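A single protein chain has been removed from this complex, and every other one stays in its place.
This part shows chain A:
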């Protein structure tokens, strides 16, 4: 039985659509996997020596143990947004005479092979090897390493529970926020007892039983959860959500494009994938914190221009780059309806403009870094509205990847961004704001740079009709190709 399951897995992997893409994409994927794997290995192997060098007075193991909770928190967070639940593949197995328990075990077992579990392995295996080589007690290190892996797997299963049930999610989120709050205001440092706990885990090898038990507990909970649904698809395939209807008649004031705007808002609100894009765009807001806080970047204003554009451009990029693809599931219908492309594109443009506007308002706290920085953000926002939006829409015309709306993007299954043309289209998005700022900055001064960057956006808005017409032509030309590509089974 297991043999057949494995052969199914094998075929699924190698016949998956992302594996059958062009050679270029494959090379990119392999390079990407090597890159991240390599970084993890390097981090794991080098961590010991790095800590030893920087903070010689503390034992690296103790330091790692003190802060390892943040690693796990980060893991939970990233898993919540990125990890796909095991869906669908069990359906064909359900009518075949296999014991339900076997199928559930197989399903749960399969998730242990997720990329996220290997991430931990790749970091902590080399670290443990280094520890052993440095003469740390074998039993302690080995048990500690297994504990870490067991905890990782526990998180793996915890994530499914969090994802599947809103109650678990809210409990976990509240707990987490409370702990972070207490920590931040120095009322109660939860990280200290947790650090202590991990150190005890290391010094008392037999305590590795605890993560083992927690893993077994969570595994069983998942098992029961799925089994209690009795029929797999109750728990494993999508559940039917009741409708959240909102009155959007306010948008009718936008005239001809109103139906599309209303539709797009429902699209974002009711589907997993666009929601994920929306969440990601919030992350972009914090981009500035990386660049503005470091003196090295302060000396490189071109990089600052780039970061400033990013802050308000999150939604524009995560949502905008997949513009016709969002409608891929019903593109045929749109094409046979009485819809001018122009209105369709215009409504997407307005959506992006509104998103840039909201991001800009949310970026007001960056005033803390001074008016110069804030002026840059404002200029970046104008650039996003006036030029970046059109570049993104233009790029969308060349992107013919169908999108499954209600499935989260896989961490490594999503090759939408790996399209070579897409990459080329992406370049001006980054290089233009840098150039538009840097050249006048070098020739005249900082303020002129900001003004030129902002003016470029204003000019874009002035020539909006011209740009939209050009983009419309590109969409019109590619119509049949796009319909055919969107019609293909994913």
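Please note the rule applied: contacts are C-beta pairs under 8 Å (C-beta built on N, C-alpha and C of every residue); 3 or more make two chains touch, one makes a residue touch a chain; residues count from 1.
Assume contacts and distances are computed from a predicted model.
> Under which of the names "ABC transporter ATP-binding protein", "NADH-quinone oxidoreductase subunit K", "Aldehyde oxidase" or "Peptide/nickel transport system permease protein" is the non-displayed chain listed in UniProt?
This omitted chain is identified in its UniProt record as "ABC transporter ATP-binding protein".
> Using the touch definition up top, pick the residue from A:28, A:106 or A:331 that touches the left-out chain.
Of the listed residues, the one touching the omitted chain is A:331.
> So which of A:114, A:159, A:271 or A:359 would be touching the chain we can't see?
Only one of A:114, A:159, A:271 or A:359 touches the chain omitted from view, namely A:271.
> Identify the residue among A:220, A:406 or A:445 that touches the chain left out of the display.
Of the candidates A:220, A:406 or A:445, A:406 is in touch with the missing chain.
> Counting contacts across the full complex, list the positions on chain A that touch the omitted chain.
The missing chain touches chain A at positions 240-243, 245, 258-259, 262-263, 266-267, 270-271, 329-333, 335-340, 405-406, 480, 483-484, 487.
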